[in-house]
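Since the structure comes first, as structure tokens, the remarks are kept for the end.
Shown here: the complex without one of its protein chains, the others still in place.
Naming follows writing order (A and B), and every chain is counted from residue 1.
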């Protein structure tokens, strides 16, 4: 979905002196909230609550571009994640926890520096039928066995990110520096992605690795890190679009026996009944390797009615189930207190 | 006073594609600061300080509306309370502690979801001659006996708020969900209001209740909650306007003996010497029920000179007095160290 935003009329107003400038600064945002019912939300039962960001995380931000001539552009973005049920920042003290970048763009691609979403996050997003919706997608992470999340490497501080588009080919890389003196490997993080699209077909694969604090001792592979490998594909049949995705997750510790591995599979579809009314459905299945694990599954549905290009009402439902009596939750944002959980949310989203 | 704000020229600029759209996003704010003298501000005497928000709390925010056709509108607001003497947020970590809402509006009224001022707050505001000014109004709360505030239920997270206007009749309701699993009553909060205006006369009554954490055990009324009942009225004689208000406050505990009750009465007037120069005066009297309480009284004056529609200079003075040797303060924002306190503030306010 194309993000509509408020262009602040920069061109020809503030920079009238620079004749070639096609500059703009945009203030934009998204406010999303609704009433959510969640079963087994605590030891004593279900809850009805006001939830911020059922379809997409609420946010506001500034972004801009300046034409530097010769096909070169300066770009920046400052984006804040907010919870509109409380007015709080998503991350206390981190005003721009979603994006804080400056960079350059040309025909060869774009490089930005700062805090940013990772290559993995943006390359896999188009292949989740629920669009990473907190209510209810497990594409970024689920509540797995115990405290495990086995999730997607989504954001990074201290990062350099490259994105290039060459016809149907899309290349991306993120390097986030560990910033440990005398040890360039510890705490450093990497993500690589390749995407391809041709007509109604699109696909991507990504690889990422997040080194732990002690990853510098050799041999490197025996020390702690998290590795994620993703693959996704989609096909647009017109009114119907199909989506599939896969995550291979590995958390390696110094002692190999403690390592954690899992697979996450998902698939789903969207169907446009009318241009305004769309139904989304998805199934997410996680297979925790070894042991008597939760191996949870999630069934998700969303009926969405666009009141305009910027405003939509939606009704989402999710049902999650875990094996072996483990607890499970429909959402990555809270935990469950039983081996199944149902969530239903009626929400409203407005983009500005 | 009508809030003038900067319209960001959204219409026809960013959304030129939607022919019927009468959309706007507005960035706005209010910066208010001055020099304040307060007697008995500490054990050692008085203080002279720089105070933010003597007339109104400093703030900045974003708000917008989108015409969805058929009389329906999408609305949102994000509003941050700030202290410009220090640059700090009013509430650490809560970026939009004043408002963070999304909703829909039609001829039948407006419903918003999120963090918001309560029905009580907005319905009673027109009847305080000092306009809830920190320097010096007690309409929202005072410093009563001991640590008691006995104040107005002003803001709520996790809220659904309705506002409807039907000729001279105004209806309002706020429901803030407690979000305690298995216990829909605990921590939930409610406010209802009815307002009426006819020509130069206006009046309103409100009722609200804030359930405590243990309010779910029966019988409900024997457990902890705070209840407020307000009534207010005003009459505009032309250059002179008269105002009166009343609060019945009850804080109920599990043991009835511990319950706290009080009445707050206020009355006052504004007088326009010239279109730019206005004098405001008010008396606030609190009656704490039972015991040898402070039963404080506050006399307030403000002379205000409008330098423009958006900028005003003001000189405020307040004198508070308590009975039975209790301490008292002219402002809800700080405490006093004697049975009387005088405050004088010269301030400047600018709205943008």
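The definition used in the following text is that contacts are C-beta pairs under 8 Å (C-beta built on N, C-alpha and C of every residue); 3 or more make two chains touch, one makes a residue touch a chain.
Predicted model only: the values in this text are computed from it and were never measured.
Which of B:88, B:200 or B:324 touches the hidden chain is settled by the complete complex: it is B:88.
Touch with the chain omitted from the figure is made, among A:62, A:203, A:242 or A:269, by A:62.
For subunit A, the residues touching the chain absent from view are 8-10, 13-15, 17-18, 21, 25, 27, 62, 64, 66, 68-69, 72, 74, 76, 78, 92-104, 113-115, 157-160, 177, 179-184.
The omitted chain makes contact with subunit B at the following residues, 4-9, 27, 29, 31-35, 41-50, 52, 58, 60, 80, 82-89, 92-93, 95, 307-311, 337, 348-350, 352.
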